[in-house]
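The complex is shown incomplete by one protein chain, all other protein chains being positioned as in the whole.
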Amino acid sequence: MVQYFKNIYNALATIAIGMKITLKHFFLPAVTIQYPEVKPALPERERNRLYVNIDDCIGCDQCSRACPVSCISIETVKGTADEDLGKTSNGKKKALWVTKFDIDFAKCCYCQLCVFPCPTECIYMTDVYEYSEYQRADLLYHFSNMTQDEVKTKKLNFEKAEAEKAALKAAAPKPEPVAKPAVISPSAPISKEKPAADNLTSEKKDNNGEVK
Amino acid sequence: MIYNYFFNLTGSEIASAFICCILPLVYVLTYVLYAVYGERKVSAFMQDRIGPNRCGYRGLLQTVADLLKMLQKEDIVPRNADKPFWVMAPIIVFTGCFTAFACIPFSSAFVGSAFSLGILIVMAASSISAVGLLMAGWSSNNKYSLIGSLRSVAQIVSYEIPTFLVVLVMIIILGTLDLTVISEKQTAYFWNWMILGGPGLSWQKFVYIPFMVSSFIIIYISTLAEVNRTPFDIPEAEAELVAGYHTEYTGMKFGMFFLSEYGNMFAVSAIVSILFFGGYQSPFGYLGNSLNLPWLVPIEQLVWFSIKCIFFVFVQMWLRWTLPRLRVDQLMATCWKYLIPIAFVNLIIIGLITVL
Partner (left out) sequence: MAVKTEEMVLNMGPHHPSTHGVLRLELNIEGELIMKVTPHIGYLHRCFEKHAEAMTYPQVVPYTDRMDYLAAMGNEFGYAVAVEKLLGIEVPERVNYIRVIMAELQRIASHLVAIGTYAVDIGAFTPLLFCFRDREMILSLFEMTCGARMLYNYIWVGGVSHDLHPDFIRKTQEFIPYFRPKIKELNDLLTGNQIFIERTANVGILPAETAINYGISGPSLRGSGLKWDIRKNDPYANYNKFDFDIPVGKGLMGTLGDSWDRYYVRVLEMEESCKIIEQALASIPEGDVTSAIPKRVKPPVGQLYSRIENPRGELGYFIISNGTTSPFRVKVKGPSFVNLEVLNELCKGHLIADVIAILGSIDIVLGEVDR
């Protein structure tokens, strides 16, 4: 019997306490930020869309290898000896033409693992988060600024240079073993035998195209 | 009085009767429009949010937008639904809710029908909606809607008992069923209101007060259950397994269920305020009387009536956003084990006091 009245009292009392709290909150100001008109200030380490400063990129492929979802695809063409690709902003001399640098933001998981390995800090995360597109293909960002013709020319240049190098090698194989003993190397006995074997094996590799 | 006014204006009985019928409908529909908006805003402020504020100035046109959206929705009827019942169900629920307004005096000048059995009509009309709910659940051809509507009807029918017991208490004290007379009796100042014992000054008035307070609490809780508001909103809760009775309804039919819920909230708030808080009477006397403008008095009364009803509707919304939901068996236990015995005890004691 006592429990009966206790139940009634408990129910009414706890309901009254709950009502007091909601009434208090009724008069407190809202915590909502009215989004499109008011945008929250993002912290400096914010991780949103990636940006690549392609002028600084040396084409080392570290970011692409670090990405866990393989959203970065990079293709490079080696520059020939007479071409001057310029320097990056921190003084490194560039040696590769970056012909393709695509980031697929539909796959990017914003984990920031690509930012840390970059030697020139050319890839970093900005605070841009309003970049929705209507087509998924539009989310594939191309950062390389080389036109198709430039890409073709660079490739041709590279292949020409490679062909010239191969021709040079094929034209004068004999002088090389004579030249080699003049090179001072720490493990002298081995170096005398190896160069001949290397030449032969490298030719074999070229002919078969297989890697041993 | 309003009828006479329009009769003098138009000279035709039918036209003035028609206008008199339309007026409360317009009032209640406008109220419902802003009650939906009000609920969303009240819930938002209690939850530290803002609520609708884009549609119209501060979101005031939000319900209009929702209504337009609902009107243009496709009316999907389940293939094996019982067509006549399917169409009639929302109409009956809506009618039951709005018929109750016929006998409610909005001010001393306006009452739809000055019927001497006013309060009985109001209770009976709100019970008709239970039939509508049964029809809705049955005709949906969906076993979960059926179970939901059976539960809802069981809830409504059970909670009508404490409501009517409290109404009986008030009838015993006041001696009349006519709502206009009940409002008139609680005249002049707020200490004449029934919650504080009633008009006049006798020892009975002061003895009544604790019983009036408990009767008020009982009727408030049971009317909360009758309109299916939290903590008694099992029929509408989507989080619970069984779908409610109005699951299969789309578009305007669903809109009618929705509107009649808010209309019901207003009707029961009106009943509570008439029975306990003086109806349309002002707590402090009338400006119209002190400024000697007799035509101002009914308007003031309308304003006071609206304020009281809106306050009770606000408390219903407040409770909804504070409390969790009761389980079905706990709901029934609250009614049969707690409210009904206390209401009976109330009735007996009040009866004894009145007789003595």
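The letters A and B name the chains in turn, as written, and every chain counts its residues from 1.
Definition applied: a residue touches a chain if its C-beta (ideal position, glycine included) is under 8 Å from a C-beta of that chain, and two chains touch if they have at least 3 such contacts.
Quick caveat, the model's predicted, so the values are computed rather than measured.
Residue A:Leu113 is the one among A:Leu85, A:Leu113 or A:Met146 that touches the chain not shown. Although one chain is not shown, part of subunit A still touches it, namely residues 7, 10-11, 14-15, 17-18, 21-22, 25, 31, 42-43, 45-47, 66-68, 109-113, 116, 125. The chain not shown here touches subunit B at positions 43, 46-49, 230-231, 233, 237-242, 321-330.
Definition applied: only the chains that are shown with their structure count from here on.
Interface residues of subunit B facing subunit A in the complex, by the touch rule stated above, are 42, 44-50, 53, 217, 318-319, 321-323, 338. Residue ranges of subunit A in contact with subunit B, taken from their complex: 7-8, 12, 15, 18-19, 21-23, 25-32, 34.
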